[in-house]
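One structure is given below, represented as structure tokens, and several questions about it will come after.
Partial view: only certain chains, each at its native spot in the assembly.
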Amino acid sequence: MNVVVQNIKRADVDVIAGLAKCGVATVHEAQGRKGLLADYMRPIYSGARVAGSAVTILAPPCDNWMLHVAIEQLQAGDLLVLGTTSPSNAGYFGDLLATSAMARGCKGLIIDAGVRDVRDLTEMGFPVWSNAVFAQGTIKETLGSVNVPITCAGAQINAGDVIVADDDGVCVVCREEAADVLAKAQAREANEADKRARFKAGELGLDMYDMRGRLAAKGLKYV
Amino acid sequence: MNVVVQNIKRADVDVIAGLAKCGVATVHEAQGRKGLLADYMRPIYSGARVAGSAVTILAPPCDNWMLHVAIEQLQAGDLLVLGTTSPSNAGYFGDLLATSAMARGCKGLIIDAGVRDVRDLTEMGFPVWSNAVFAQGTIKETLGSVNVPITCAGAQINAGDVIVADDDGVCVVCREEAADVLAKAQAREANEADKRARFKAGELGLDMYDMRGRLAAKGLKYV
Amino acid sequence: MNVVVQNIKRADVDVIAGLAKCGVATVHEAQGRKGLLADYMRPIYSGARVAGSAVTILAPPCDNWMLHVAIEQLQAGDLLVLGTTSPSNAGYFGDLLATSAMARGCKGLIIDAGVRDVRDLTEMGFPVWSNAVFAQGTIKETLGSVNVPITCAGAQINAGDVIVADDDGVCVVCREEAADVLAKAQAREANEADKRARFKAGELGLDMYDMRGRLAAKGLKYV
């Protein structure tokens, strides 16, 4: 059965903004090293760092019809997140759809398929993380669903989950856990600032983390 | 039998220039979604968009001898297009060959193998789409052919066909169809300009393309 | 047995600087087309060109403990070079470790595994060549070794070997052969400057290298 779930819950705007600032690596660590999408999901340009609520799309292979359906469900600050029912690298998304999505306040696209018009998308400042850049066109023949749970690049994503994406890749945070994860991520960041200063001053991790005894106990020999 | 075909027909210069302006995604759509090379063909730097007549090269694996032969056949505005008789990622081409090719007006290289000296090539503004960046050297021992039909990254290419390449990848247009494809591509572009404005103003694809009825008929449920 | 070899020999500083200037493709050719790491080793940003003495790390999969151990062994001008005992794409290295390594004069990292915090590393100007960009965290449970011979991306590397890395990839030069390779690489460069000028002036490789006779003898036909 193909459905469009119209009312989804979203995380708090400030929580989302906070997670964006922390970035993927920190958020991934803060939530116990879970939620990463596969490393083949790469940004079309460097330097973007975004977070947003997932409007999820389950799409057939080589068929981008559901993107049009999903765009109507977007609210400002959302991210489109597309998984397919069969692997595809076709170019589901280009500058026209990006124009439409941006008009509704969409902040980017996470797609386990291909994207095209990447030069235009770069100029427009619309970030995309995809499994391919490929101009191959798609059709509009088969239904999928919007705002249902999907698997995208190996990660389980529910509509309204918070997605964080930057040059390191993409991470999903469960909506219910987002505030808690942000608190942990910010604590981690505060802690890292101190460490960064000490590392810069030449202190070694061996000493900072008191590793020498444990290394010796495990049998490491210096020769 | 190894041959060099010396006189090849080329498409009209203005047609080629027009296709370059349209770009890969539009040209691919305009000619009925055919002609794309595989998505593993990536540019060595972002932002280049070129079109030119193909001087084709069928080369043995790890042997770049035929590139020297092909360069003599170049006319201003041509692109070198190399396929191999066995898969290879070796670095067939670097800054010296690029200097030679540029001296004859060559606008770039499409190679289903590796390229090297990419920092120099980037500074020289000589764009390359390749399956790898790899410094591995090649030899000059075995003949191939120039300006014969080749398969390159899964696409069939004849000498004199028009190649369009940009950040989205590479597309081949049959020489005989080039003018017709350009007309269709330009019509498509004109059409897209209007759509882009309407999308920007917030109109939805669902309405612009009158999709709601067909979606309902196929059984899409809003919940 | 897990060991840290503390005193390693390094090549001459001027030799290393000379090799960096020549770059990967030239050095690879000069030493007889050997020493390249696999082409999947890609830089996290374009434009870096470095050479340094290898401080080698043999690390367990998904365990970055030995990086802390290795950093203590760094001298100014060294490069960290990490191979794993089982394939891994986890993110062994980020901005904190980079801060620590830079404090000791380290010039970069070559890692047959993943790296993260690439936006920070780019801003810091710390170049990394890796098999993946991936935020996946690692543990600190199992010993490895430092400054032992390793295999990294298919190449055999000994501690103190000279590593050259740029946009074309990564090449290893045996420490004992470094001065000799530099001499050959510089001779090659001098030779190339002359060729570059002649290519620019329009001379063909077919004539410069006197290839026409040999091509005809092998049976190449012009039609």
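By written order: A, B and C. Residues from 1 in each chain.
Going forward, contacts are C-beta pairs under 8 Å (C-beta built on N, C-alpha and C of every residue); 3 or more make two chains touch, one makes a residue touch a chain.
Keep in mind that this is a model prediction, so the values were computed, not measured.
Whole-complex copy count, one sequence throughout, 3 copies displayed: 6.
Definition applied: only the chains that are shown with their structure count from here on.
One copy, chain A, sits rotated relative to the other, chain C; on C-alpha atoms the angle is 120 degrees to the nearest 5. As for how the two copies chain B and chain C face one another, under half of their interface residue numbers coincide. Across the assembly, chain A contributes no residue in contact with two or more other chains. Against chain B, the residues of chain C that register as touching in their complex are 23-25, 28-29, 33, 36, 39, 42, 46-47, 49, 166-169, 171, 192, 195-196, 199-206, 209, 211, 215, 218-223. By the touch criterion given at the top, residues 1-6, 45, 65, 67-69, 71-72, 89, 91, 94-97, 99-100, 103-104, 114, 116-119, 122, 132-137, 140, 142-143 of chain C touch chain A in their complex.
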